[in-house]
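My structure is below; once you've seen it, I'll send some questions.
Note that one protein chain is taken out, while the other chains of the complex remain in position.
A and B are the chain letters, set down in written order, and residue numbers restart from 1 in every chain.
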Amino acid sequence: MIYAEHLRKEFQKIVKEPGLKGSFKALFKPKKETVVAADDISFHVPEGEILGFIGPNGAGKSTVIKMLTGILTPTSGECRINGKIPQNDRKNYVKEIGAVFGQRTQLWWDLPLQETYLVLKEIYEVNDEKFKKRMDFLNEVLELESFIKSPVRTLSLGQRMRADIAASMLHSPKVLFLDEPTIGLDVVVKDNIRQAIMKINKEEKTTVILTTHDISDIELLCDRIVMIDKGKNVYDGSLHELRENFGQTRELIFETANSSNITEEQFRNGLDLGGNDLVIESDKNNFKVKFNSRKLPVGEMLSYTLSLTKVKDISVKDADIEEIIRNLYRHGGESDE
Amino acid sequence: MRRIWKIYKLLAAQNLKRLMEYRADFLTGAISFLIDQAIGIAFIFIIFTQIPQLAGFTFEQILFIYGFSQIPKGLDHLLTDNLWCVGYFIVRKGDFDKYLIRPINPLFHVIAETFQVDAIGELVVGIVLLIYAAPNAGLHITVWTVILSIIAVPFAALIYTSLKIMTSAFAFWMKSSGFIIQMVYGMNEFSKYPVTIYSFPVRIFVTYIIPFAFTGYYPSLYILTESDPLFNIGGVIVVSVVLFAVSLLIWNKGISSYESAGA
Partner (left out) sequence: MNKLMRRYVPFAKAGVQSLIIYRLNFIGFVVGGLIYCFVMFYLWRAVFDSNGGGAFLGFSMTDMVVYLFLSNTTSQLIFSDVSNDIGQEIRDGSIVMRLLKPVNTDLSYMFAELGAIVMKLVVLLIPMIVGLEIYRFCTAGVVMFNIVNFLLYLLSAVLAYIISFRVNLCFGFIAFYVKNLWGIGILKNSIIGFLSGSLIPLAFMPDGLRICLEYLPFASMSYTPVMIYMGKYGVYEIIFRIGLQILWAVLLYGLSKLIWFGAIKKLCVQGG
């Protein structure tokens, strides 16, 4: 369905030296620098899949999405979606996709929502019968009814996001690009939007590519994730696999009468655990031990700790995905093994 | 084609609705342009209190040229005002994205989005001046002058539009090209008066490089004197079509260099 092959995008950036002198210099003799926003990005998404496309800020997620949607022209490499190259046949290509960029709306600011959809209906050449059916479906999934007569500028962020998603789905696209669709929304609204995305994906077999910073979006929605950092692919695989490969970190929290004498040194020397394999945080009565469970079984860690000090209570936390991803970002994708 | 017209009508109707909502704004805009025009005319009037003729033209003839030049200017202003925004901020802020993910020509889409009613000021003044000046400007109204002048107007407006397309497209490379549009557009001042008052290089410049002379003086000259329709009217058509083709070329090249905004 979607093939990205060795996508690369370079930007020219003018470097300005600071201060007044720098400004004058930049005016007469601008110094240019090439910035690589995406470098050799390749992946494949089969039909009907929801792909989580993640990475830290400035990793090049938006650049890749914009190449896939035909907004940017790649410096080299190509993408093929449904057999079409976006840049070559833009007009026909965009009929098959829908895109929502969470940070900015594509709706007309002053138009009532209803009218916006009427304009889009003409732009995408949706016939009357199909339009009616479509609106009924979107109304049901996204609950637009209560604000469909209001001008876009008066909508709340959550309403606007739902309206934007509906706008991108009006022409029944085969692929939906969602760039940060839950950004800035509260928990309830986020949940609504996730439900809607799931429903659309299930009922219409729409392929979805989703970028997000919210890990719960990924846990709840995505079958697979592709992670990039500094413009490069760092991970491609299922969430389950990710947890298996990178999720060895365990966290134990001990409650004691007095934990001020506990030091990281003690654990390191006693257990022979190096750099990334162990972290200890402690305050007056509690201390937290994070460690690599492949290097040391949980039981051993428990008994060692109990031999050190008197413990009142213990709790064990499983590795959450957020932690794993943070680790991945930090190590640039090299597995701990 | 029918679809394009339908979309245009829809968007224009929305614009008119919005206008009703911000009535005071619309009035301010239209009145501002009207007063701006009135001052331009007062200027000519004051000059003619001191002299009987300017470069061989009478007061009414100068008014006629001035009035004619305002009609294509107003027409372009009415229809394609959004191009200014492309040059000033749509590209810079990355808002051009949305035009690229719609199955419709982005240039058409940008232009169709606004319908600038402020332009009424220019159009009304232009037409009123023509009606006022024509009887005393010594012109013969024939079927041909009427037909050719009506043909000339949209082509003359296309000169304005093409220059705006071209200069706003520079924003694709430079992020913001507002000042270039401003500079080039500002040269329309040259179109208000007979080009014979300018020195030779300036005349060549406003005829062939930034051809504003074809939006006012040349077509008016034909209407006033029936001389040289091939150059005075034919020139408008040829120059505008060539300029439009070049501007489309630059625009399309610009789109493939578009860098959007943000990471």
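One rule holds for everything that comes next: a contact is a pair of C-beta atoms (placed from the backbone, for glycine too) under 8 Å apart; a residue touches a chain by one contact, two chains touch by 3 or more.
None of the values given here were measured: they were computed from a predicted structure.
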{"item": "Contact partner of the left-out chain, one of B:I47, B:I141 or B:I209", "value": "B:I47"}
{"item": "Touch with the omitted chain, as defined above, among B:M1, B:A24, B:V143 or B:L230", "value": "B:A24"}
{"item": "For chain B, the residues touching the chain missing from this view", "value": "22, 24-26, 28-29, 31-33, 35-36, 39, 42-43, 46-47, 49-55, 118, 176, 178-180, 182-183, 186-187, 189-190, 192-194, 197-199, 202"}
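Simple rule for what comes next: only the chains that are shown with their structure count from here on.
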{"item": "Footprint of chain B on chain A - complex, ascending", "value": "11, 37, 57-63, 66, 69-73, 87, 90-92, 94-95, 97, 99, 101, 103-104, 106, 108, 110-111, 115, 118-119, 122-125"}
{"item": "List of chain B residues in touch with chain A within their complex", "value": "3, 6-7, 10-11, 14, 18, 21, 94-95, 97-98, 100-105, 109, 113, 256-260, 262-263"}
